[in-house]
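All protein chains of the complex are present and in place, except for one that has been dropped.
Entry: subunit A
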């Protein structure tokens, strides 16, 4: 019989992208040395474009110099995946979990992230599906509603998923999202007729779907975000 699995959840509100990277680095290191259990960060970013390890900046369609004009930042990261946009009203989950303790590889992990988002979408009557080959992510028809880009180091995950609740989709016009041309981006707001509750409620629902998909026995909701937001190397 396997030992019970606990997930600690931090709900952080809006966090600057670079700050979120520093927090994740710290947590990955602590997870590797077994100082903390599996941990999940739930947050949003201010308008931010990010690139993956392959640095596919040809998929940014405006000059970098224009980014401040539209109120956005650009960051290069070590995660998988292509260019994407993060912004207000997009729910982000960054799981810092040990895949080795559940015998998962990248494929199982990503598929389970997809299932989390599909399950969540179904709560609003939205029939989402996992992407076809080379189109990892979550789609409603041919419209992308959830994106994934992760990094796995010594079996510990960071980065994660982004689900469009009701972001300003115009920001996606300035990129070839995820490097997939001729496919639209959509949001929960666009796809459902259901009344959307407060975002706090929506984030909690997404977290619950994640915890269920990954078979956690216990979810511990951490109450004091300043505990990890006030990291020593504040940048």
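Simple rule for what comes next: contacts are C-beta pairs under 8 Å (C-beta built on N, C-alpha and C of every residue); 3 or more make two chains touch, one makes a residue touch a chain; residues count from 1.
Simple rule for what comes next: contacts and distances are computed from a predicted model.
**Student:** Between "Glycine cleavage system H protein", "Glutamyl-tRNA(Gln) amidotransferase subunit B, mitochondrial", "CENPN protein" or "Proteasome subunit beta", which matches the UniProt record of the unshown chain?
**Tutor:** Per the UniProt record, the undisplayed chain of the complex is "Glycine cleavage system H protein".
**Student:** Just one of A:79, A:174 or A:203 touches the chain that is missing; which is it?
**Tutor:** A:79
**Student:** Considering the whole complex, not just the chains shown, which residues of subunit A touch the missing one?
**Tutor:** Here the touching residues of subunit A are 2, 52-54, 78-81, 100-110, 133-134, 136-137, 148-155.
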